[in-house]
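Left out: one protein chain. Kept in place: all the others.
Right after this comes subunit A.
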Amino acid sequence: MASTLRLYLTCIRNTLEAAMCLQNFPCQEVERHNKPEVELKTSPELLLNPVLICRNEAEKCLIETSINSIRISLKVKQADELENILAKKFLRFLSMRAEAFQVLRRKPVQGYDISFLITNYHCEELQKQKLIDFIVQFMEDIDKEISELKMSVSTRGRLVATEFLKQF
C-alpha cells in the first residue's frame, strides 16, 4: 500500500520535472497580452500532450503543459460519504485562499478536487525544485489531514453522544 503511494509520487515528481520547462510567451492573438496558454487552449502548437496518472480508480492526477504554463489537477481518495464531505470542504477552504498560495487555482478543473496553475512568472520568482517538492508534499499531507479530520469528527461525535445520553 505504502509502496504504491511512493511509486505514484515518484512518477508525478519525474513527470513534473520533465514537464516544468516554461518560458515567457506573449499572446499570439492579442497584442501586448500575456495569457497562460494551458487555460485558453487556442493554439494547438503551444500545447503538449496532457498526461493522466492514475494510482487506482479513485485517485488520479492530470498534468497539462503548454509553453508558458502548467496545470496540475488532483483527485484525492475519498473512501466514504464523510471523507467526501470533509475533502470537499477542506479543499474549498484552501481554494478560496488561493491568493496566499500563489500557484493554486480558485476553481478545480471539472472532475477533480483541486487544481494548481504554475506560470513562467512563478518559475522565475520561485525555485522549480521547491515548487515540485511543494506539490508532492501537498499530496502526501492531504491524505493525512483528511484522516485526522475524520478521526476528530468521530471522536467529537462520540463525546457529544455520551454526554447527551447520560441524562437518560
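By definition in this document, a contact is a pair of C-beta atoms (placed from the backbone, for glycine too) under 8 Å apart; a residue touches a chain by one contact, two chains touch by 3 or more; residues count from 1.
We take it that contacts and distances are computed from a predicted model.
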Choose one: "Glyoxylate/hydroxypyruvate reductase HPR3", "1-aminocyclopropane-1-carboxylate synthase", "Actin-related protein 2/3 complex subunit 5" or "BHLH domain-containing protein". The correct choice is the protein name in UniProt for the chain not shown.
"Actin-related protein 2/3 complex subunit 5"
Checked against the full complex, the residue among A:Q23, A:N49 or A:T162 that touches the missing chain is A:N49
Sites on subunit A contacted by the missing partner chain, in the whole complex
4, 7-8, 10-11, 14-15, 17-19, 21, 44, 47-49, 51-57, 60, 65
